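Here it is: the structure, laid out below.
Left out: one protein chain. Kept in place: all the others.
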């Protein structure tokens, strides 16, 4: 997924595949990947000073309105997965993220899965609303400390 | 689990084990049993005219404060499980349920698991509160239609 | 999603949203939809005499290689959801399904979500293999009893 957003709009988080996430095929269930994407996205926000809980308390919610996943390789129990989350779209009421799941041990060349989610900014009654300017600015910045 | 509550304080619900509920041992993951208990408990309420959503809207919540499960036999993908939910304790602020998971095809003699949960009645701020008298009365009745 | 496959290649299954499937937005978590799709897909197979467990025992697996979901309306706790599963692609080694989640109470006009999954036929070592002819024939038939 291409975008004109700054190259620094990316965050990497390592998660370890849990036993409860596997299925009888012996691999991580395909529904789990959306959970990894979500963990990566929350971390993307956190490392830019954007606290999702605080946002929610202010009546700003970002539900997923579209999701896409392509599964490349099986993820096994106990495997360490690097979740690479990239901001790929920033509109008035929509925010798009792209993801790559990589084998944290084998390095960035071993792609396990990739995908994207589109989020809509809504209020507590799920009515679309403009993304607050402060939140938009934080989304565009580099990780704090970089 | 013994109790002095009426024999009609029981509800049976059949659920089918989902693929996503299995783990790499090829059986339903042990955490899933609490989900089956919960589905049985919600059904117990519903069949007595007690709508959990409406209760919640009135500021009455029933979080689980203690849970216990004994696993007897593996539950396999696609297996139909009969969740037997029984009211075993009804106090001022606490409600106790006992559960038996049975093989719905093999009949009531094949016990897959058993367990119990203790719920506390709290308000929206999680402060203990007395269970509303109307809710207590509904909990004690037989299934509607019986 | 359009396809040239027979109109009878569709199955409807009603599921009820579980409490454990909700999140702090008060609605069913977006990852759950893939579990509903999966339940619908397994039911699609079952109603055509195709037992997924037996298939697995024969060394035929159908992992998801791509998934897509568009979320239209929030699904609430205890809501009854009709999962409409349609065969939309049947290749030598790939099988595609399209899904619509509908409000089972409000009727077929209230679309909650839609999506698709693409499955690949692989053996126990996850090597691509041709879908057995018998399985392909069953996938194309109408529900047994229709």
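So that you can tell them apart, the chains are marked A, B and C in the order they are listed, and the count of residues begins at 1 in each.
As a working rule, a residue touches a chain if its C-beta (ideal position, glycine included) is under 8 Å from a C-beta of that chain, and two chains touch if they have at least 3 such contacts.
All of these numbers come straight from a predicted model, not from anything done at the bench.
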| task | May I ask which residue of A:38, A:84 or A:114 touches the chain that does not appear here? | result | A:38
| Quick one: which of B:30, B:94 or B:141 touches the chain that's been left out? | B:30
| said: Could you pull out which residues of subunit A are in touch with the chain that's been left out? | reply: 18-20, 34-35, 38-39, 42, 46, 51-53, 76-78
| request: Please give every residue of subunit C in contact with the chain that is not shown. | output: 19-20, 22-24, 26-27, 29, 31, 77
| field | Residues in subunit B touching the chain absent from view | value | 24-25, 27, 30-32, 34-35, 38, 56, 61, 63-71, 74, 126
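Keep this in mind: only the chains that are shown with their structure count from here on.
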| request: Compute per-chain Cα centres, compare each with the mean of all protein Cα atoms, and return the closest chain. | output: C
| message | Validating interface symmetry: for the copies subunit B and subunit C, is the fraction of residue numbers used by both over half? Same or different. | response | same
| said: Counting only Cα atoms for the centres, state how far subunit A is from subunit B in Å. | reply: 35
| message | Between subunit A and subunit C, what distance separates the C-alpha centroids? Give it in angstrom. | response | 25
| If you average the CA atoms of subunit B and of subunit C, how far apart do the two points sit, in angstrom? | 28
| said: Two-or-more-chain contact residues of subunit B, please, as numbers and ranges. | reply: 19-20, 77
